[in-house]
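Missing here is one protein chain; the remaining ones are kept as they sit in the complex.
Let's turn to chain A:
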Amino acid sequence: MPGLELAPYQTPSGFTLPSIHSWSAFYTYQPNPRTLATQTQHWTQLLLTYARARRLFALSLADADLASAGKGAWAEVLHNPRLKPPSTSAHYTTLHACAVLLPASFFAPGQAGAESVILCWRTVGEWAGVLHDWALQTGQTSTILTLFEISNPPVPSELSDIPEPLLRRAVGVLQRSGKAQVIEGEGGGGVRIFA
């Protein structure tokens, strides 16, 4: 089929997928290590960009399974119904390799099978900064906040829906620099942020 050109595709929700997303080989695990590295890098970049655009914090194998049926938050990027055969979806191995190699991510602790990956499209240090700024701007310094209050604020903020493991790490960064105090208690405890 000469003349076939791979082109970027804009999803109905407005996210532009790069043209490599329309290439079926992109979904197959590449046995050549150098090629695999390139492939992984492209997947990593795509996943992080998408996560950031959609404010998605985690990627799990369940997400990947859902996506292969064209469902779930990740369907647009992990599944390409425009390919033939249309059932093409991110190969488990590819996805897994990406997840493991994502330099800016970590496996969520304490979750069943540790199959979920927290995607840090902001680094933990950057999140700590966001948390500190938010506390300053909303006048909540020196008061004790629960982690739930931070991730579910009455007024939506940058920190809305932030997963607890990530938030804990961000608090840890503030604590080490003397900008926060962690109060242990029932139900996850709380944190006091200093100006």
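To be clear about the criterion, a contact is a pair of C-beta atoms (placed from the backbone, for glycine too) under 8 Å apart; a residue touches a chain by one contact, two chains touch by 3 or more; residues count from 1.
Following the convention adopted for this analysis, contacts and distances are computed from a predicted model.
Chemist: Name the absent chain by its UniProt protein name; which of "Ferritin", "10323_t:CDS:1", "Vacuolar-sorting protein SNF8" or "Trafficking protein particle complex subunit BET3" is it?
Modeler: Record says "Vacuolar-sorting protein SNF8".
Chemist: Tell me which of A:Tyr27, A:Phe57, A:Trp74 or A:Trp127 is the one touching the absent chain.
Modeler: For the chain that is not drawn, the touching residue is A:Tyr27.
Chemist: May I ask which residue of A:Thr11, A:Gln45 or A:Thr143 touches the chain that does not appear here?
Modeler: A:Gln45
Chemist: Tell me, which residues in chain A touch the chain that this view leaves out?
Modeler: So the residues of chain A touching the unseen chain are 1-8, 18-20, 23-28, 30-32, 34-35, 37-39, 42, 45, 83-85, 88.
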